[in-house]
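Below: one structure, written as structure tokens.
With one protein chain removed, the remaining protein chains of the complex are shown where they sit.
What follows is chain A.
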């Protein structure tokens, strides 16, 4: 460990948890908006963020009605920031909902959404038209003819990503593509070729 590492550690520790959480939530939101498949649910992070949002809403409710112009202006700032956080959280959840499919990666409420939504859909389909089809044509997960009815995320979709640490050589399977990725580099590459590094936090999606 050299002096730069030591300095970096000191600065990283000096950054308050709130700011680190904002960086992490922002990164998670961008990643979920860009990645072709669902990413793991950030359990601890969301718990901290939602708890803070809840407290801040309480504070705003407490202070509304206070006519002092100074407090009033402070409230405007606090509420503006609160709305920004709510937008981040909401957009993050909605981006995930679009992709909700793998129970291993879901939060409990997302799992509830998945099962309820699927039950509604299949009830609706069968009562409105499927029940009138011959039994052989009623399935929703048919794979005859080599084509599956179940949509899968395109794991090889091209994405823009940035290295947060030196990750060494990236190799794109089935092609001649090999390249080095150093901290700060930005590349357009297949999701499948960098997924491992995105999940480990060494590469971020942009």
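In this text, a residue touches a chain if its C-beta (ideal position, glycine included) is under 8 Å from a C-beta of that chain, and two chains touch if they have at least 3 such contacts; residues count from 1.
Definition applied: contacts and distances are computed from a predicted model.
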{"item": "Missing subunit (named according to UniProt) among the choices \"DNA replication complex GINS protein PSF2\", \"Vacuolar -targeting 12\", \"LAQU0S30e00166g1_1\" or \"Ras-related protein RSR1\"", "value": "\"DNA replication complex GINS protein PSF2\""}
{"item": "Candidate in contact with the missing chain, chosen from A:40, A:103, A:168 or A:201", "value": "A:201"}
{"item": "Residues in chain A touching the chain absent from view", "value": "1, 4-5, 7-9, 11-13, 15-16, 18-20, 22-24, 26-27, 30, 33-36, 49, 52-53, 56, 70, 73-74, 76-78, 80-82, 84-85, 87, 91, 94-95, 97-98, 100, 154, 156-160, 162, 164-165, 170, 172-177, 179, 183-190, 193, 201, 204, 206"}
